[in-house]
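My questions all concern the structure below.
A single protein chain has been omitted from the complex, and every remaining protein chain is retained in its original position.
And then chain A:
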Amino acid sequence: MPVREAEGQKLWQRRTGRESLAHWVMWLTGVAVFAYCWQQISEATTWFFVWDAPRIAGDIWTRATPPKWEYITQLGKPIWDTINIATLGTIIALILAIPVAFLAARNTTPSVLFVRPIALLIIVSTRSINSLIWALLLIAIIGPGVFAGVVAIAIRSIGFCAKLLYEAIEEIDETQVEAITATGASRWQVMAYGIVPQILPAFAGIAVFRWDINIRESTVLGLVGAGGIGLQLSASLNVLAWPQVALILIVILAAVVISEWVSAKVRGAII
């Protein structure tokens, strides 16, 4: 009870004595746990490698610079593949995510008891597995190459897009839907006039946002053999061709910066 009376005045404190004590104990335990963990980690670390790290990093830096600029002629095709994987994957994911989102949103689902849980399961299961792991699985199923990458990116993105989209659907203004229903419009007309215009900005935002993420994700898919610039990266790493690795990293950085710029522009234009 933070208010008490003393000498006819009402005193107010943020916490009662008991609460302050509890806070102190909590902080004390927190600090003790932190110190204990620090000690454990320290014992399990081979400190020689850590002290050695700056020297090794410096060594790799000298080997990697200058980047092998002429190697760029061989990177055009892989980076194009990477961008295609991201773009196609995003488009497929969006097409599949739209029905899933409508089935998952509480206000549009045909059945809260049966259909909605299935839609939510699709969202959770596709979201919970990383695209690299999807790519590994798909390479085993459909063989290595760009197509496996596209499918991996698409599957990974369905859950993300559907989740954001169904949240947007649940937040729409219901009176607009009511007004369209009151005109005698059919179910599909209510959707096209009452719901779609309201979620369109969110949809466009989600699409470019996910495309932007997918550009980054698809650069590493090649590491497991799913096509794109990651293939070149893993090949160069395997033969310790550091100047090539440096150039690949620069190209990836450039691609990501450009995609961020594009998505920012698109989002600004739509919303």
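Heads up, the rule we're going with is that a residue touches a chain if its C-beta (ideal position, glycine included) is under 8 Å from a C-beta of that chain, and two chains touch if they have at least 3 such contacts; residues count from 1.
What we mean here is this: contacts and distances are computed from a predicted model.
Q: I want to check something: the complex is missing a chain, and I'd like its UniProt protein name from "Putative membrane protein", "Acyl-CoA dehydrogenase, short-chain specific", "Fe-S cluster assembly protein SufD" or "Phosphonate ABC transporter ATP-binding protein".
A: "Phosphonate ABC transporter ATP-binding protein"
Q: Per the definition of touch given earlier, which of A:185, A:235 or A:266 contacts the omitted chain?
A: That would be A:185, which touches the missing chain.
Q: Name, in rising order, the residues on chain A that touch the hidden chain in the full complex.
A: Counting over the whole complex, chain A touches the hidden chain at residues 173, 175-176, 178-186, 188-189, 192-194, 197-198, 200-201.
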